[in-house]
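Only one protein chain is missing; all other protein chains are in place.
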Amino acid sequence: MSPHVTHLRVRYAETDQMGVVYYANYLVWMEVARVELCKVLGFNYRDMECHDGVLLAVIQAECRYRYPARFDDEVIIETSVSAATSRGVEFHYEMRLADGDRRLASGSTRHIFCNRQMEPVRLPEKYRPMFGLK
Amino acid sequence: MSPHVTHLRVRYAETDQMGVVYYANYLVWMEVARVELCKVLGFNYRDMECHDGVLLAVIQAECRYRYPARFDDEVIIETSVSAATSRGVEFHYEMRLADGDRRLASGSTRHIFCNRQMEPVRLPEKYRPMFGLK
Amino acid sequence: MSPHVTHLRVRYAETDQMGVVYYANYLVWMEVARVELCKVLGFNYRDMECHDGVLLAVIQAECRYRYPARFDDEVIIETSVSAATSRGVEFHYEMRLADGDRRLASGSTRHIFCNRQMEPVRLPEKYRPMFGLK
Partner (left out) sequence: MSPHVTHLRVRYAETDQMGVVYYANYLVWMEVARVELCKVLGFNYRDMECHDGVLLAVIQAECRYRYPARFDDEVIIETSVSAATSRGVEFHYEMRLADGDRRLASGSTRHIFCNRQMEPVRLPEKYRPMFGLK
């Protein structure tokens, strides 16, 4: 499966006094990209939380920063599922500038499926094919 | 009643590329100060939400910015209840630098009491005396 | 001049434990909408800051919250210049749900033009026609 491509534009709020995007905001962008990818897979985050009480809790996040994004830059994020089981899923992210293709950052997040009490659960069967699981 | 005094230190994350605190963060500081004031009044936000299902939903917020706060500044917030009924409450905030006493900003927030379905409710009786209500 | 229309989708990061968008984030959305409007007016925020050293410093912000936005909602913001002089400018914002047209919030921000030392300046002449000024 080819990666899902998300476009976003850097907000003023996302910069810091160094004149570049504050480092924690790349994790926010990963979430935006991940939600979009899940939708494309037929897996609606919002419905899964509301109707099935299944949450995707993050257990690890990692980001390597290569070049600073700046206010008003258009950023492209390529997101893919790098691993999946009925217990959890891992996403990989490549972020680059739309203009000139410069690499900004790459990262990954690992998640487990949880119920509302934040206890680990198996992904309901109906969602499994979306992640290529039986 | 004299205002409640909250101290906080400006985080790097709260600055923007102008080199000053991003304007929306003053509303975050108001929340920090409001939660502290509520505690002092004997009114625990967290318990009220968890045990009584009563939420304090904001219906208006306003801030006047007089002088920019910068990274690592110590900020003092004086918070007071400027109006209260069994339906809602209004807070007023004065923000200034600890060092030199310069005024940074002033603001207000208006809230109504809601249940979890976000429907207006009256404040449970046990909480009323805390706001000087019968 | 008809208002500029901005579309955005609510991020998970923008919600709080009440299950709705945290109140300070509406000011971030206003900034996103304001930057877009300025671009449409031919007035590039980023260039004005970089090349002319002119900043748009906020002196007041106000928001009335009518109905809570939730995760993954598509939000429409209509933004207009409600007042402008060579010293400053005021914007007005109307926010509503794309789906069903429900009003979410309305707000305004007032700004003055500043140099990098945060001292008030007059808007450079070349930018004035964009705000309908001579």
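Miscellaneous remarks
For clarity, chains are labelled A, B and C in written order, and residue numbers in each chain start from 1.
By definition in this document, contacts are C-beta pairs under 8 Å (C-beta built on N, C-alpha and C of every residue); 3 or more make two chains touch, one makes a residue touch a chain.
Keep in mind that this is a model prediction, so the values were computed, not measured.
Of the candidate positions C:Ala24, C:Leu37, C:Val75 or C:Val89, contact with the hidden chain is made by C:Ala24. Residue-wise, the contact with the chain that is not shown comes from B:Val35, picked out of B:Val5, B:Val35 or B:Leu97.
Contacts to the hidden chain, counted on chain B, fall at residues 11-13, 28, 31-32, 35, 45-46, 71-72.
Residue-level contact of chain A with the missing chain is found at 17-18, 20, 23-25, 27-28, 31, 49, 55, 57-66, 68, 109, 118.
One chain of the complex is left out; on chain C, the residues touching it are 12-13, 15-20, 22, 24, 70-71.
Assume only the chains that are shown with their structure count from here on.
Centrality annotation: C (chain centre taken as mean Cα position, compared with the mean over all protein Cα atoms).
If you average the CA atoms of chain B and of chain C, the two centres end up 23 Å from each other.
Between the CA-based centres of chain A and chain B the separation comes to 32 Å, rounded to the whole angstrom. A separation of 27 Å divides the Cα centre of chain A from that of chain C. Among the residues of chain A, those in touch with two or more other chains are 12-13, 71.
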